[in-house]
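Apart from one protein chain that is not included, each protein chain of the complex appears where it belongs.
We just call them A, B, C, D and E in the order they show up, numbering each chain from 1.
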Amino acid sequence: DFLEALQEVKPAFGAATNTLEMCRLYGMLDCGPRHKRILETGLALVEQVKSSERTPLLSCLIEGPSGSGKTALAATIALDSGFPFIKVVSAESMVGLSESSKCGIIAKTFDDAYRSPLNIIILDDIERILEFVNIGPRFSNLILQTLLVLVKRTPPKGRKLLVIGTTSMRNVLDSMDLVSAFNVALHAPTLNHEDMRRVMVSLNVFAPRDVDSALEILDEEMSIKKLLMLVEMAAQGKDGEGAEAVYAGKEKINLQRFVECYNDLAS
Amino acid sequence: DFLEALQEVKPAFGAATNTLEMCRLYGMLDCGPRHKRILETGLALVEQVKSSERTPLLSCLIEGPSGSGKTALAATIALDSGFPFIKVVSAESMVGLSESSKCGIIAKTFDDAYRSPLNIIILDDIERILEFVNIGPRFSNLILQTLLVLVKRTPPKGRKLLVIGTTSMRNVLDSMDLVSAFNVALHAPTLNHEDMRRVMVSLNVFAPRDVDSALEILDEEMSIKKLLMLVEMAAQGKDGEGAEAVYAGKEKINLQRFVECYNDLAS
Amino acid sequence: DFLEALQEVKPAFGAATNTLEMCRLYGMLDCGPRHKRILETGLALVEQVKSSERTPLLSCLIEGPSGSGKTALAATIALDSGFPFIKVVSAESMVGLSESSKCGIIAKTFDDAYRSPLNIIILDDIERILEFVNIGPRFSNLILQTLLVLVKRTPPKGRKLLVIGTTSMRNVLDSMDLVSAFNVALHAPTLNHEDMRRVMVSLNVFAPRDVDSALEILDEEMSIKKLLMLVEMAAQGKDGEGAEAVYAGKEKINLQRFVECYNDLAS
Amino acid sequence: DFLEALQEVKPAFGAATNTLEMCRLYGMLDCGPRHKRILETGLALVEQVKSSERTPLLSCLIEGPSGSGKTALAATIALDSGFPFIKVVSAESMVGLSESSKCGIIAKTFDDAYRSPLNIIILDDIERILEFVNIGPRFSNLILQTLLVLVKRTPPKGRKLLVIGTTSMRNVLDSMDLVSAFNVALHAPTLNHEDMRRVMVSLNVFAPRDVDSALEILDEEMSIKKLLMLVEMAAQGKDGEGAEAVYAGKEKINLQRFVECYNDLAS
Amino acid sequence: DFLEALQEVKPAFGAATNTLEMCRLYGMLDCGPRHKRILETGLALVEQVKSSERTPLLSCLIEGPSGSGKTALAATIALDSGFPFIKVVSAESMVGLSESSKCGIIAKTFDDAYRSPLNIIILDDIERILEFVNIGPRFSNLILQTLLVLVKRTPPKGRKLLVIGTTSMRNVLDSMDLVSAFNVALHAPTLNHEDMRRVMVSLNVFAPRDVDSALEILDEEMSIKKLLMLVEMAAQGKDGEGAEAVYAGKEKINLQRFVECYNDLAS
Partner (left out) sequence: DFLEALQEVKPAFGAATNTLEMCRLYGMLDCGPRHKRILETGLALVEQVKSSERTPLLSCLIEGPSGSGKTALAATIALDSGFPFIKVVSAESMVGLSESSKCGIIAKTFDDAYRSPLNIIILDDIERILEFVNIGPRFSNLILQTLLVLVKRTPPKGRKLLVIGTTSMRNVLDSMDLVSAFNVALHAPTLNHEDMRRVMVSLNVFAPRDVDSALEILDEEMSIKKLLMLVEMAAQGKDGEGAEAVYAGKEKINLQRFVECYNDLAS
């Protein structure tokens, strides 16, 4: 059963694209200019790796707090690249495997990429791939060393590779010399009130006059993930009548309920 | 013998429900408004996971001091959900297994949940599942990484999953980034004097005039577990005449005996 | 050879009772009121576990300095209980076994207890079972986790279990959350001068007028184990004439010799 | 698959020379006098090892910050030596291997060198070969001990060996007593403004009047690697029109774009 | 080859006695009253274990600085006991064995002792048996736990056992709770000037008038081991004429040479 995990990563045309789409269950909402710039820079790197002979390997790290949309951004860049082979390396697909099996899967992913002309590899949630925990701290040095080498290894003649990493622990990766192994580092921020308003308005689940009141309740900063979860919980209603009425525009979110839900969120 | 532990977790309709009922040997007494709110929020999450398409996965952590009733609360929410598949992951059922076997059992439990439409998984006493001890500190990073990933992994299309965790070491789980992996965090408190009075009265084992005296003896705060154990010991009587007379209402607890028992309790 | 250790713990009627008796080579002398109260509380717990339906599991920790008589107390409670199955888990019977073999033996002991109606399990010298050493500190987390779970695991319907633990390292067990896993904690003290006098008098090995002088020589506090060893050494006499004359009442202990022996004792 | 890595390192005439050339994708630009002196000293050592009977073994460590051109320098010395056997030991070619397999490969490389008259072994990125990470810190002591011995082991009669190491962590290697195991240590610096101007001018991608403005933007110091990457990114242009026009001399780099790219570089 | 070490420890009548004699290559010189008292106490314990029914197990730790004669004292007590079975557990006879093999040998030695009526087991250089080193510190907890249990385990009915341990690291053993596992602890000191004079005189290798001068050169304290080695080196003479003339009484030690040798001794 676990051994199956060592088998071929599924081809990008099929399941992998699905997986990428699943990183964006809500579609991509406009999260403001800072998120937009990440997409632009990402696509410039896609162009450069495609056209430059001198940089057959480019690597880019998207870092920012938990839930800030990093995986969704990486997925969007990859989907928009039009590259035939897109591969995702994540802890999710390697649950319960030994360190060396994980290294094997990662190394194989890069080897596969060396066989095709245009490739993107997403290293999603690198601290999770590294089995990092801040007590000790502990992590897999075997996997770290593998990443340190592979992120810098030039592909063979005629092959192009863009590596996109994501992490919510830039400091940790920095102290592992893993940040400087990337060519470019981009910061995915939490939303400020202006960004949140933009999202709330486009979701259209508040009565127009309630948007400001809702914002007043919230902290200065909030991740897109938390905001969307909060809206979903509040839209649900207290008595379980379901959120459909709200999303269908028939009802609006009750501010009282909104506050209650806000307090229950795990910080 | 130990290998049997790797076999299928027993179906929820049979033994599992029994096990859940065993978490509440006394039935559920009224422990006051704070405990009640946990049940309400838990059931709101049950409704949301059932009806919302956008949140096929919800997770909720019930945390609080040892013996505060967390497992009983989680069991009650699960039993009241009406979901067909309820699975409990606990250290009790994995005694003596290796870290990787435990990971295998946990991963299998989630895989099973992905096959059925409506599912609840209870991760009971997460610090115990993690084999945590505060000397070192030590714990199984293998199991931690497995939980960190599984608690956040979206189930496949059409599957719904509510994960309920319990812990008496919120700080520890926080420093492992495991609290923020849950969507919602709820606090199960020890009882205050008002809560205790409520429990004592409904048990009806004190002479009415003794309830206040009994409360005066006790600390400000006490867990429901300790209170029930204390009552049971005191009801027993010094000379081993048994507690039946007390529970049958024929006799009342002797306050002197009550104090003696109180001092013997392991803090 | 070592593998044999994994075999069935011998039945309580036979060897096990012998072993329990061997914990009290001298018979039980009167060590004063504090020791007596431990025996009384222990027997009250025996009664409760036998008669109460609500507490099929009770656990009691006897803790105190090295040699203070903890094992003898636990053995006495068990022998006096009249329970058909009494099992002792101790490091002595698991010398040289691996951590996992030890866990296997411990788990099997509890499983066996779940098959019989009335059971006592003595966990003797828990720090030794845990392979604890205060350099590091080091211990077997595997065994600790096993104990943490088993001491709290409710036996199946109709089975009753009293767990008696002993330890001379309460602080250590406390920092492992193992003390609070027990319902009741009892302190076995070293003897004070009054207790010692009681023991000396009943041994009848001093000339009456020497008892006070002997006590003056000794520290404020002394364990029963050390006191008995000291008396035995002193009774031996310098020239190896043997202690029989003393115990037979024909001779008395020489005070000079008593002091010499006292200084050689390993502190 | 991984086991193949244990096979013979490919002969220097074939793939190895290719690999060496790949360390210098841009050819060797003039990086100023400090880099030049390293090449000269390296070649003097080549001569000495060839002609002196008293020093059949010489070793030289090129150390300096990440991206300062150390590998390119080592490769150039090796290629210019004219020695028939040049072998590269690097983490890149040992991804995912166990510590002992890596030791085996390293030891075999030295054994092979003892069979041929004139040899160069490049130990590229020694901290990576050692699997070093500055958290803990952790590294493979097995590999370290192997290097400590092999770098000092005299080859058999009639065999000559020049060992060239590179590292960006001189301090770390120093505390491992590995620096003093080398006969000679040379420092490869980052470029200062004068060095950068030299490189920029010879690349001819800036309008002459822009070189000074470009330099003003940059920090005092920059590695050759970062400078070349920055130029490449900026030459790309914002709209993906490709860098060919720039390198062909038809267009010049836009300074605004240059600044933007500079900010995205992972520090 | 190493597996042979697991075979039966050789019978005491044969090789073992030889080994004990080898601990006293020079015979036993008079080292003064403090050493003498250790022998007396040791023999009193021999008597007690033989005659007392209440103490079938006695244990005695001889501790003191390196080379102070601990092993020779233990060997002398054992040889003088007249007990039929004397077994030595030492690191010397277990070189290169794994921790668990060592535990096996130790446990077997005690098991063997339980089969014979009167037994002595010498645990020589316990810190070495424990593989202790003061960096870390590191030691074998497996072996420590084995010793902690075995030193306190009562032999079966009718069997008597005296355990004699030696160590030059009392503090270390204390922090492992191993000192208090012994009943008696005796201190073997380095020699003071009076003791040294006694030894020098009985060796008769100095001119009478030189003894005082020789003593003046030496530190206040010196182990018997060092003193004997120093005498031997100095007796050798500078030009290798051999020490026979000195020991035969024909020549005396040259004081100048004595000083030179003293300075070369490893402290």
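Simple rule for what comes next: a residue touches a chain if its C-beta (ideal position, glycine included) is under 8 Å from a C-beta of that chain, and two chains touch if they have at least 3 such contacts.
In this text the structure is predicted, and so the values were computed from the model without any measurement.
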item: Contact list for the unshown chain, restricted to visible chains; value: D, E
item: Selected residue (touches chain absent from view) among E:Glu47, E:Asp112 or E:Glu131; value: E:Glu131
item: Touching the absent chain when the full complex is considered, from E:Glu47, E:Asp112, E:Asp210 or E:Glu232; value: E:Glu232
item: Which residue of E:Gly96, E:Gly158 or E:Pro208 touches the chain not shown here; value: E:Gly96
item: Missing-partner contacts on subunit D, residue numbers; value: 41, 43-44, 47-48, 51-52, 54-55, 61, 100, 103-104, 107, 137, 139, 141-142, 144-146, 148-150, 153-154, 175-177, 179-186
item: Subunit E residues touching the omitted chain (full complex); value: 1-2, 22, 25-26, 66, 91-92, 95-96, 98, 128, 131, 133-135, 138, 228-229, 232-233, 236, 238, 240, 242-244, 264-267
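Note that only the chains that are shown with their structure count from here on.
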item: Contacts common to subunit C and subunit E (chain labels); value: none
item: When subunit B is superposed on subunit C by its C-alpha atoms, the rotation angle in degrees, nearest 5; value: 60
item: Whole-Å gap separating subunit A and subunit C, where each centre is the average of the chain's CA atoms; value: 58
item: Residues of subunit E touching at least two other chains; value: none
item: Category of the chain touch graph - line, ring, star, complete, other; value: line
item: Every chain pair meeting the contact rule; value: A-B, A-D, B-C, C-E
